[in-house]
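Worksheet: the structure to be examined is printed underneath.
One chain of protein is taken out of this complex; the other chains stay put.
Coming up: chain A.
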Amino acid sequence: MTSLTNTLGPLPLATSASWPARLAAPLRRAGHWAAGLLLPLALFALWQYAVDRQWLAEQILPPPSLVWQSLGELWHSGELRDHLAISLTRVGWSVLLGGGAGLALGAALGLSRSARAYLLPSFELVAQFPVVGWVPLLIVFLGIDEALKVAAISLAVLVPVTVNTHRGIAGIPRPLLDVGRVYRFTVPQTLWRVVLPAAAPSLFNGLRQGVMQAWLTLVFVELLASSEGIGYLMVWGRQLLQLDLVVVAMLAIGAVGLALDLALRWAESRLASWRRGAF
């Protein structure tokens, strides 16, 4: 990246020649931060200005202060936490179910040639259908209760986890398995000491994609058919024409999505370091 930078243009904030070198790096980092904040601040100012000038009706564009106030109220009354807890419980169960099934299916596809021959074409076909397309069908079979949400979200988790597990296991370099044979590893030993560590990055990739898909599907299912949860908060806010509720719910959705992603990344780096330590 640095050399691309050097070739295509000088670093914008690299005017540190006159400063002591110690100060330059943190200052530059602060500069990067400040630059990143500029656009959100401008948008925020535009929002406030639009409200002041009443470009849009107040019901449609609530002032930032109102959104902030609703956020505080919803948080203090515990309503926001309740909705989030319900949504996260749904995602948790689905990740457990869909992830477990995906792991088993992906491992079977990766390890066994006959499982691949029997199941892979069918799986690839089914995986083509977007999960949201299944939802109306699932509604008929399962009703609109928890079962529907967990089933739909589990399906969304299952596909990326299976695909990545399968690829991770199928992509293990032959020499690693050869070494395992030289050491006369039994099958469980081979699985635990060769297959699992070698496929771990891919497994984690699948899990991360799965969780992101789960969060997306959750929002959709709750928008479509729910009476509680963070997606329902949005529907409710829209029906009452309280756009501040909608914006608060969106903020919560974004924040939770970000937190999930960061948590998984952190867990992955922890596990990866453990993995290196074990060998």
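We take it that a contact is a pair of C-beta atoms (placed from the backbone, for glycine too) under 8 Å apart; a residue touches a chain by one contact, two chains touch by 3 or more; residues count from 1.
Going forward, contacts and distances are computed from a predicted model.
Its record in UniProt calls the unshown chain "ABC transporter permease", which is the match among "ABC transporter permease", "Gluconate 2-dehydrogenase gamma chain", "NitT/TauT family transport system ATP-binding protein" or "Cation acetate symporter".
Among A:Ile172, A:Ala200 or A:Ala272, only A:Ile172 touches the chain that is left out of the view. Between the chain not shown and the residues A:Gly78, A:Gly92 or A:Pro136, the one that touches is A:Pro136. In the full complex, chain A touches the hidden chain at residues 1-5, 7-9, 11-13, 31-32, 35-40, 43, 60, 110-122, 125, 128-137, 139-141, 169-170, 172, 174, 177-178, 181, 187, 190-191, 195, 215-216, 219-220, 223-224, 231, 234-235, 237-238, 241, 243, 246-247, 249-250, 253-255, 257-258, 261.
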